[in-house]
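What you see is the complex with one protein chain gone and the rest in place.
Our next item is chain A:
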Amino acid sequence: MAAAMPLALLVLLLLGRKGWCLAEPPRDSLREELVITPLPSGDVAATFQFRTRWDSELQREGVSHYRLFPKALGQLISKYSLRELHLSFTQGFWRTRYWGPPFLQAPSGAELWVWFQDTVTDVDKSWKELSNVLSGIFCASLNFIDSTNTDNETLEVNPPPTTTYQDVILGTRKIYAIYDLFDTAMINNSRNLNIQLKWKRPPENEAPPVPFLHAQRYVSGYGLQKGELSTLLYNTHPYRAFPVLLLDTVPWYLRLYVHTLTITSKGKENKPSYIHYQPAQDRLQPHLLEMLIQLPANSVTKVSIQFERALLKWTEYTPDPNHGFYVSPSVLSALVPSVVAAKPVDWEESPLFNSLFPVSDGSNYFVRLYTEPLLVNLPTPDFSMPYNVICLTCTVVAVCYGSFYNLLTRTFHIEEPRTGGLAKRLANLIRRARGVPPL
């Protein structure tokens, strides 16, 4: 129960010292932005971005003080020596083909990827503890991200961003209407800002602009033993070819046959310039397949690989095994060239949404895409088998053992006929009905 404090301050005598140094000006800042975009299909997309930026040395242990930056995440970063932490929770799937490229891509479900500092020696242990702590903080089952569906990335394509562009986004010139909410002329009396968007619906034959890179993935084949996993990569740029890094994480119970890996573009075979394959170990780690594929201009590239489905132990099946098992989306990273040339701008001054597309070269921008997750059926056993085994064993033991026992121990001796008895009377009744002489 709470109680108010009594006047028991006689014990303490603190000397107030004057003239201690003023606190340094805080080094953290918060910026927030909202981008409202009309989509060709008639929907409206609202993208919120909140950025808290703090220049601090978070690695030192001991006393730590937080202002705008959240304390829970700051403590995690200093305790586990993290260099980068990316965590996303997504529901649904962004239809790139119809809505255009999104501002931020994330796979369906939950994704966690982390860069540890060089000082971390046991990465597996730190990873396990970190995923457990995060699942507690966010009330999500991140602790099921364990070694059976995690990989250690070795190749990094993304360079850190240094400049952004103001009026060229995603290769096409776009016009943004930017509202500054700190402007008193804009918001003087009311605290609301109402925006009305009116746009003309494009004529039916004018298709919405197709993004330069999009992908699809599906499973083909019949039956519950074999199958084929295919990924289609579409490069719709009219004249430029560009490389794409494809990362596939396939669970161990779909046994991939790498000798059946075929990559075809425009009907001809396409040899990737870099392949990294780490085979799966049963119940320990998944398959990791990473390839750098050059996509020719205006083409469809098909990457397909055949697999066999494994039979799991009967305690490893989920309560609803006929629903299927999920396969994580594959990750595509690419440097996509843009059509129009652009000029770099200092990214502190420009609006935040430019920082969503970090760029490296003069006319390329970096894109990360995720395909859809797949649902694959595995052969399920007959779960009533243990009961059947018990019945069968019981029958076999009773019949065989019983007969054997009888053979060894039964003896025959003459029995004197007895008169009377219920069985004899019943038998005579039946004999009389049949017309046979009685016993």
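As a convention for this text, a contact is a pair of C-beta atoms (placed from the backbone, for glycine too) under 8 Å apart; a residue touches a chain by one contact, two chains touch by 3 or more; residues count from 1.
Just so we're on the same page, contacts and distances are computed from a predicted model.
For the chain that does not appear here, its UniProt entry gives the protein name "Phosphatidylinositol glycan anchor biosynthesis class S", which is one of "Multifunctional methyltransferase subunit TRM112-like protein", "Dihydroxyacetone phosphate acyltransferase", "Large ribosomal subunit protein bL19m" or "Phosphatidylinositol glycan anchor biosynthesis class S".
One of A:P70, A:G324 or A:P379 touches the chain omitted from the figure, and that residue is A:P70. Against the chain not shown here, chain A presents residues 1-5, 7-9, 11-17, 20-23, 62-68, 70-73, 75-76, 78-79, 133, 136-137, 390-391, 393-394, 397-398, 401-402, 405-406, 408-413.
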